[in-house]
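What follows is a short report on a single structure.
Showing just some of the chains, left in place.
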């Protein structure tokens, strides 16, 4: 008879859940338009607006065990302590043998999430969908920036472990870094994504989706909209490719809901979240 | 020298018109974001912004006989009497041997419209474009809801008379109902639509277009935007398929103009309205 | 370390709370622009943005015992059963000897709330701030409408029990009804409000605030904005007048957050809610 | 049973009407933010949202004889022919012994309206409410501009016939022109307005209200919002002062509805229109 906003349809207790959702309201290093701090609240509010069943995957949230932890409290403007709090939250979920699914926030939140995943799964690979390379050594002198997050991950993962798709913006140097073989970088689209997922076998996979990989026509509510992105139907290839794969953690980042008054961007993020959770939990 | 907002370019008197347009400002059962009550006013205001000629169909509104009745007055929150008023309006148009074209409002308005069509044309078939199945037995206990409208039509039309396209959201049970053969349901796109129209021959056809069948990128102004829809260019297949077919009634529903401040959704609805009217009136 | 949206700063369990907040997402009879169904969610999301301390009242939410029940689930378009659910919720709070504070929704929600209050406190008086008289016998034939809510309350309360302030819109007949002595009606402003509160002594008082009593300059986010309203500073007279009075129930209604993209209307509603809760709980 | 948008509640035929409303969708000389061309359509759409009865004036639109002509068709970017069309429309209304009430458009539309009034009533006085002096000799070399409209009127009216109120923006030279006695100019507010109206006795009065005389807090939807304006309650002094005066023509200008997504500016314009029409038609 009474309701409060929560993600998931069969919301269960933490202890029995397979997948743990939490929000990361952090946008301190955003270089253009801030506001991703409001993403998890917006998603929680609107999640009720989508169905629990996916006709694409033929799976239903009502049959899955998911717990919504709420938002990690992060002090504005204090980058270092925020990264530590995020890493601790993810590490706790891993130590409880569950799958963390984070809702950003800006893309820098993926750094502590992937660090925590790497600590538990040293043979980890990372699949990264994005409009931007995120491979800068630093941004205006700052090595911990949403424009450098994949470079920071490469620092500890090394070559051949990062697979980037949909990339259509960056400096010449960043694209050269990928061409030199440090990451697998597919420009403009998701070509080859299914094959690469199939090649992973049992390797643990972390999936990070910067939602601005989508074209701004369908996802205007983000900090740095970049024309020429993929359609939602193209993104569905990711959801299908993830089914049956050993995905051990995931995040979706860079929804900035105040920049899209139509609410479509938030609705899209909710649907991406549903499909990714269902793909990860297929047969669970 | 003076103008007032009306739909159509060669606005003629009711008596000599072939096609009768009317608005249905009704959104009482909308489950998520209300506001479709403002659709017909918005379309009337903006219709002047589009050309009378269609390069796609090579037809011109200036050569067609169309009358705009205005809006049917419907009391807010009183579902039963509203449905009766709508049914009466459509029945009057049918008794005058004209083609009704209604502008919703939410999708429940199609129920009395199709009832009135069925009374006159018992061998009617219904073509239904939508993001949602609309096949629920009821919604939160209410059998008369925009989420149940096609189920209510199936109650009196029976199996094999409803052809659904573009569907990408619903419960598992709704999709199963279609799979069991009660309706023809094409998921995600308009595949097979032209062939089905061609198979109708002289059968009277009612066409109901829930505009949210379009992708939210091009049609954000609706109550429950659902990613993964068809493009406007895909929808053009409907207009072409309708030419030469015995379409005896039609509606477009679920424009909620306040949710799209850019005005694009209303402009799209105006163009869909023009193309559907021209397709119906081809060679008339 | 983790947070979820809730109203109140010292959120305590139901059993020990003095005041119980709940949301009523209901806008089925809204005659112009719907959307008050989103008010309680918006307030819950933004309440964190205001301080717990009121310099006006010198009281602090951190020292008060408040419990947020969440939203009562109300089926769209089903007026009768919704009113019953609301009445039951309030009656339960009264039977537990607590003070209910409801967040609308449209103004019709006040009818079951005041009915439940009247059942417990037969000598109840009602203070009503609003731009509109809400004294219609019916609206387009419907006796249960947000435009008739005070008339419906008068049906069982009778003359001399309703005190209306800030009224600036209605039919000639409605204003005549008040002039004939059935309600105390102060046009345009809050003149005399403090004196009337002082005259109540220990009489139980229910306070219903239609937020459109505020001028649309400060509260644009409502269904029927009506120019010429009171300023927020004038409304502060209500908060001060309520301190020390036996207020046994209250509601704020008619916030329609989607119509104010600046967020100011929701911020105003949060502050009104804080001040009214603090005024009711002064010395508790 | 059917409705189309029109201004007025007791819409009657032109021949029997006392007051004739028409729209002037013209904004060709707007210097900052264009869009007043959409004002009359917006007002027509929203007028249904306000009551017919004014508690301030104790008058009711349902008892008045008003006809809505629609919009005068004006070619974009062609200033001279537009001004002629407007003048002709007003002259026709005067020759039929009726009162014209125009809805702008930008303020330049008042020039042909006042010219037509002056032709019929050579002893005319003009009351002008505005944020801006509108007394420039020209604007960027153009003598026919919304920034020069009162100067152009002064060209044929001469000294002592223009009464300006609420003015708070202009060049030093414009204020000096008024100080030199060419117009009566009350800076910042409506001080003295009632007295001046009372002094008119039977002199024919034309009232032109640039709605940006209102503070942008209550009227943001205009081309050049100027802080420090009057409140709506202050503007009510105009409505009361107009009752019993020989007002022979009026206009309201400079609503630019697209700049106010809340709809409040349009709602305010509707109410100003109602009050001014009722004041003019008091005892008629």
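In this document, chain identifiers A, B, C and D correspond to the written order of the chains, with residue numbering beginning at 1 in each.
The criterion applied here is as follows: contacts are C-beta pairs under 8 Å (C-beta built on N, C-alpha and C of every residue); 3 or more make two chains touch, one makes a residue touch a chain.
Only a predicted model underlies this, so the values are computations on that prediction, with no experimental measurement involved.
The full homomeric assembly consists of 6 copies of the same chain, 4 of which are present in the displayed coordinates.
The definition used in the following text is that only the chains that are shown with their structure count from here on.
Between chain A and chain B, the centres computed from C-alpha atoms are 38 Å apart. Between the Cα centres of chain B and chain C there is a gap of 39 Å. Centre-to-centre separation between chain A and chain D, using Cα means, comes to 55 Å. Residue numbers of chain B whose C-beta contacts span two or more other chains: 33, 259, 261. Chain contacts here follow an irregular pattern that is not a line, a ring, a star or a complete set. Pairs of chains meeting the touch criterion are A-B, A-C, B-C, B-D, C-D.
Residues 49-53, 55-56, 60, 215, 217-218, 231-233, 236, 261-264, 267-268, 271-272 of chain D touch chain C in their complex.
For chain A in complex with chain C, the residues that touch the partner chain are 1-6, 22, 41, 44-45, 69-73, 85, 89, 261. For chain C in complex with chain D, the touching residues are 32-33, 167-172, 175, 187-188, 215-218, 220-221, 224-228, 259-261.
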